[in-house]
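Notes to accompany the following structure.
The complex appears here minus one protein chain, its other protein chains still in place.
And now, chain A:
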Amino acid sequence: MKLRSQLLKGILEGCILSIISQQPTYGYELSVKLQGFGLDDVSEGSIYPILLRLQKEKLIKGEMKKSESGPKRKYYYLTDDGLESLRLFIHHWTTIKQPVDNIIEKGGHRL
């Protein structure tokens, strides 16, 4: 799946914010977690342009830190703005998720 569409990009951004909010995370770990949640169609590399954009918008910030396995890694933390943005995403998502499910089910497409 190439993340060309803005919709998918937005959703992936929300997922990344959510994962980082639970624990500071570095790139590889983040992609493993996304795949662990079942988003295994998302190509691994596609998280990096998103991480850069989230940094530019000051929703997350990166810090070089020693990892458990030894080498220094860039860990991402959520900023206050990031937390606010995550809340907004969750709000948008919950208001849109149910109606969309209903519409699809009404149309006869079983989920």
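Annotations
Following the convention adopted for this analysis, contacts are C-beta pairs under 8 Å (C-beta built on N, C-alpha and C of every residue); 3 or more make two chains touch, one makes a residue touch a chain; residues count from 1.
Please note the rule applied: contacts and distances are computed from a predicted model.
Chosen from "biotin carboxylase", "Amino acid ABC transporter permease", "DNA-binding ferritin-like protein (Dps family)" or "ATP synthase subunit a", the protein name that UniProt gives for the omitted chain reads "DNA-binding ferritin-like protein (Dps family)".
Considering the complete assembly, chain A touches the hidden chain via residues 2, 26-28, 31, 43-46, 48-49, 51-53, 55-56, 62, 64, 71-74.
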